[in-house]
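Written below as structure tokens is the structure these notes are about.
Removed from the display is one protein chain of the complex; every other protein chain stays in position.
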Amino acid sequence: MNHLLRIQCSDRVGLVYQITGILSNHSLNITEMREFVDNDANQFFTRISCEGTLVDESALYHELKQHLPEGAIITINPKKEKKIVVMVTKEYHCLGDTLVRHFFNSLGAKVCGVIGNYADLGEFTEKFDIPFHHISHLEKSKEQFEAEVIQVIEGYEPDYVILAKFMRILSPEFNSRFPERIINIHHSFLPAFIGASPYRRAFERGVKLIGATAHFVTNDLDEGPIIEQQTIPVNHTFGVTEMVTSGKEIEKAVLSRAMQLVFEDRVFITGNKTVVFE
Amino acid sequence: MNHLLRIQCSDRVGLVYQITGILSNHSLNITEMREFVDNDANQFFTRISCEGTLVDESALYHELKQHLPEGAIITINPKKEKKIVVMVTKEYHCLGDTLVRHFFNSLGAKVCGVIGNYADLGEFTEKFDIPFHHISHLEKSKEQFEAEVIQVIEGYEPDYVILAKFMRILSPEFNSRFPERIINIHHSFLPAFIGASPYRRAFERGVKLIGATAHFVTNDLDEGPIIEQQTIPVNHTFGVTEMVTSGKEIEKAVLSRAMQLVFEDRVFITGNKTVVFE
Amino acid sequence: MNHLLRIQCSDRVGLVYQITGILSNHSLNITEMREFVDNDANQFFTRISCEGTLVDESALYHELKQHLPEGAIITINPKKEKKIVVMVTKEYHCLGDTLVRHFFNSLGAKVCGVIGNYADLGEFTEKFDIPFHHISHLEKSKEQFEAEVIQVIEGYEPDYVILAKFMRILSPEFNSRFPERIINIHHSFLPAFIGASPYRRAFERGVKLIGATAHFVTNDLDEGPIIEQQTIPVNHTFGVTEMVTSGKEIEKAVLSRAMQLVFEDRVFITGNKTVVFE
Partner (left out) sequence: MNHLLRIQCSDRVGLVYQITGILSNHSLNITEMREFVDNDANQFFTRISCEGTLVDESALYHELKQHLPEGAIITINPKKEKKIVVMVTKEYHCLGDTLVRHFFNSLGAKVCGVIGNYADLGEFTEKFDIPFHHISHLEKSKEQFEAEVIQVIEGYEPDYVILAKFMRILSPEFNSRFPERIINIHHSFLPAFIGASPYRRAFERGVKLIGATAHFVTNDLDEGPIIEQQTIPVNHTFGVTEMVTSGKEIEKAVLSRAMQLVFEDRVFITGNKTVVFE
């Protein structure tokens, strides 16, 4: 049997020895181990794959809890298939990639439902027998809109909410309801072109590369911990339209990669950054 | 005989036909031709390599001048070896790469002299029999410092001034003295981390890539037309020091590439952007 | 009205002048022009976008034909939406990407049908209301199998046949029936790991990058003109399985890019190479 263990705690001398000793006592053999110390935050992070017959998971948890620094966050065998809700506006590329992977069981998560503030992507979503919720933001207050969205999301009890080119700004109240659980794809290499219309601004600035950033959403718009970023070259022949078209490829790739990393429990959050054990 | 022709002018119908006709009249055969129209600025750009016996370069110039839109900038056979002055502070990597290429005649430019606001790179520079001017910025006004620098530069009558990790901010007065002739390497993927300490700020923001930007210097610091940009991935294990070390490789590569493009007359400036015929 | 013109012919002095002159006579204004001379083959290639009212397309064709070197291949306004047949085996990623783009009208081609030598991808294909033809290769000769495939393909009269991870080797007879019209995605950076099991061989060789290649299919397996190639880094932690998984992302991206370039008429074939006006 394979097991996965994640620990985040304050750093101190001898942690690896202690943890590996406890695993050894439980007859678990380490097959892969990653660790990192964020010295600025004095935080220790580890992700351990091991194999063996784990007789008593609860006992292992409590033994670790007892010996590790107070406040340690310990996860043993996090659930393999995460549940997600995807939010979209009109652009199909990130949703399309996600639903195709989902259909062929390679997303690493179950898509419970899709919420669109426009109806455009409904027909496509329903081809895959996934509920599509059209919740328009028009003619209602932001509070009202978000209340409706929250109701749908909470009905699914998802692990993560994926903003797959959802083009409305969500309120701090909304975001704080799902802390460290909302993942957004931003269409620039943040912190460049933070905010609206990044491709237009990239065009106007005359940059020679464009990019995409997947990040956790916090109260500060586009300021949350970055999970993954990539760039691709552009040149003077690219107008805004060409940048948008090329950018879609990289947005799709970056969001997909970020979801994979998160769903495989490879990502830790430390302050406003991430530790990613690729 | 090979010839190189560069034209920048307002766009209108039939320019390519007109230009190629005139070249044909002068018995010049086009071997490579690039053209671009900046529709926003209504500007036409072309770079043409051709071969043949050009009997009267002046006649060709005047015929083009006469038939092309008023204000056309026409360059026939720009000088092959540009003259440059390099300005540095303490970091060696960009200067080192430049002087090695220069020594082996592959820089495409003659390095007339190197100016350092510290003396650190003097010994290295002089190994290559290139004059090193140590002009300290200490204990003098910016005006005084820049006046001394300008005197040295102007003594060489260079085509370009290369800021190869020169870490002082130059005044608008300085910059306007060498319009479109100063090239700077900035250690971030502009417009991200514009200004000072980009690696520290990249580290604090937790980005997953770092970059470098070579650009022409205008009055607005770090806001001039971008010539070349590249990024490389980083991860949570990179502290500021590791970012600086990795960044040097890309700074060197980006500045080197930008210089090559400019020295081969492949770069046009249009507004705050560049057209680069790679 | 926008028009697109493609010309391939033997090179000689003054071609650009001649062509632009003829376009000018037909009141066509060039908006974008690319040209290239393959000196080894003495071949000239151009792709010209122009605008204007083209009164007589046939007259333009004949005037070009008359003035250009004998044997010139001239195409005026190639059809915008190509027709394609996609061939697959069991892997979904390239097909998925293709059908999603098709559904949202951004593929630049009409998918007439999908042929699978296994039935695995039938359900998925039919979600998009595209005919799926399961033609098993089992218990029949290669000739018989290919005859059945050819019958289906020819029924659709497609412009291109896309081998989207079709894992059977096709005979020279099959390939020669669709000259310069079959596009394959090979899962390595050819010519490395030509033939079968490239990821296993990449793993055994201990390479530090893997790649994908889209190419036209000729009689020589994996030896046809390359349209697009990309690589991504791997490291010692990648087993064959991880290489296959990572490789899928790049296979998808490379095939997608190659299709876009071909469908936009940006690709010429010269000998065993391509000229790609990106």
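Labels A, B and C are assigned to the chains in the order they are written; within every chain, residues are numbered from 1.
The definition used in the following text is that contacts are C-beta pairs under 8 Å (C-beta built on N, C-alpha and C of every residue); 3 or more make two chains touch, one makes a residue touch a chain.
This is a predicted model, so every value here is computed, not measured.
Note that the absent chain touches A, B, C when the full complex is taken as a whole. Set against the missing chain, the residues C:Val13, C:Ile74 or C:Ala192 yield one that touches it, C:Ala192.
Between the chain not shown and the residues C:Ser171, C:Gln230 or C:Thr245, the one that touches is C:Gln230. Although one chain is not displayed, chain B still touches it through residues 92-93, 96-97, 100-101, 103-104, 124, 127-128, 249, 253, 256. On the side of chain C, the interface with the absent chain consists of residues 36, 38, 189-193, 205-209, 211, 225-231, 235-237, 272-276, 278, using the contact rule stated above.
Along chain A, the points of touch with the absent chain fall at residues 13-14, 16-17, 20-21, 23-24, 29-33, 35, 37.
Assume only the chains that are shown with their structure count from here on.
Sorting all chain pairs by how many C-beta pairs they have in contact places A-B at the top.
Chain B and chain C have centres, each the mean of its CA atoms, that are 38 Å apart.
For the pair chain A and chain B, the distance between C-alpha centroids works out to 40 Å.
Not a single residue in chain B touches at least two other chains.
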